[in-house]
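Omission of a single protein chain aside, the complex is shown with its protein chains in their original locations.
Presenting chain A:
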């Protein structure tokens, strides 16, 4: 095998994030440069999936040293080849710098962002070439499936998953083993398994990254699930906006078929399994399981009432098990390492790890996988590197558009399904948005409600009309026209919508509003009673700027930058700002050479 004389592997991340920052041209110029230096036979270029650090992309890792380079561009290639690949000298300027300490860190494992993570679902992401089935197998891939199909009874598999304590990672947190048991218990000549890769939460990309970075893991997880419940056919429902994930999954399915890991009589066990991909149109509500199955059947993607649950009557009326991408990604680990080792990770009620998409006003944005029970503070300050620009932490929003916001007092809350619910928010699929002192919580609530409101499928009145009413009230408050009783009305509407909507969208849509009222009621009151937006976000409310007549030297600089011509005066005489016209944008303030301008 000629392959093995490579002395070095250069891994280039070609996940969606890094491709958009230039990974493809980077790879091409590296190929050319290696060829020019007669190194092509010694150094292997490997394309990988997402490392979760897309913000610092394109990412390159050079083995055997394991040096981690970030924000690498095609122009840097010559230096990398000359210095590192030929002479063995690290190119320091491309190393990652810790935001807090400015320290340069050469190796992957030592960066705070990765050091505190524990990777199970993301174990192979960024480590292997997702389009090469051999690399997955080299790391033990398909051994869990092999063991299950040839050595375990279906009930044993279900019991193992039950004992592991794994709960669904798609939002609801339902115990996976129990769900499999229901589907297994349903008598039928035909059953299905489905993988939900709709990933509708704005800003979320954990499922996409797993599919792009380690597609065989999902196939293997589904294979185990199908065997356990007695299904011989499966669907992965992926949103059409994920072309790379679809391409890699297609390749993975083809290769698995070729190796006889999908198809008939797998591992000579007599078990058959066929897997299809179904591309979704991308409506948020299509991620809801009943809507999703309607969509696969070619009907409109609208939720239908449960029961009957999919485990009893699912796809085409047949018993069906549906799980999220990340849920399936945990299955091979549980089979290989044992239920006990899995349940030893995390908290009592929530075992294992969870992947979060960390975004907002934070230094290190990206995908992080941590054991359940890790505190918000650890995720935000230790892994996330704290807030940018020295700003103060104000709130963290978890659970996607229908989750809630938690204030500073909750930073030491250990994250798990139950603790988040108790605090008025939820795990959701793992969105985590950090907000600083410049965020207005009323405006934040309005932003999320606006999203869910426009995604409501319109089937039930409380969700359709109720969220519209709530949004109108929020718009009024942020426009400075809030009234006494608005807060009470929001609370009443919110509770009503939660308890009477058919599906999870309506049942959770009021969460951002309810949780911000719970923790930041003073901000609502300031908007309503004092016509004040404390964060200065709601411009309709912000108070006008004023010029101190005594200090003003009449230079006229401020008047030039005012976008609404609110400032007037004669040169060498004090200028004035018309408070009726001023929109409080603050553009004039830094212009003044004598600091005569301030917000009134």
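To be clear about the criterion, a contact is a pair of C-beta atoms (placed from the backbone, for glycine too) under 8 Å apart; a residue touches a chain by one contact, two chains touch by 3 or more; residues count from 1.
The rule is short, and it goes like this: contacts and distances are computed from a predicted model.
Student: The complex has one chain missing from view, so what does its UniProt entry call it, picking from "Cysteine desulfurase IscS", "ATP-binding cassette domain-containing protein", "NADP-reducing hydrogenase subunit HndB" or "dihydrouracil dehydrogenase (NAD(+))"?
Tutor: "NADP-reducing hydrogenase subunit HndB"
Student: Which one touches the absent chain: A:261, A:311, A:396 or A:413?
Tutor: Only one of A:261, A:311, A:396 or A:413 touches the chain omitted from view, namely A:261.
Student: Considering the complete complex, identify which of A:20, A:104 or A:134 is in touch with the unshown chain.
Tutor: Answering carefully, the residue with contact to the hidden chain is A:134.
Student: List every residue of chain A that touches the chain not included in the displayed model.
Tutor: Interface with the chain not displayed, on the chain A side: 3-9, 11, 42, 63-66, 83, 85-89, 109, 127-128, 134-135, 137-140, 142-143, 146-147, 150-151, 259-261, 266-268.
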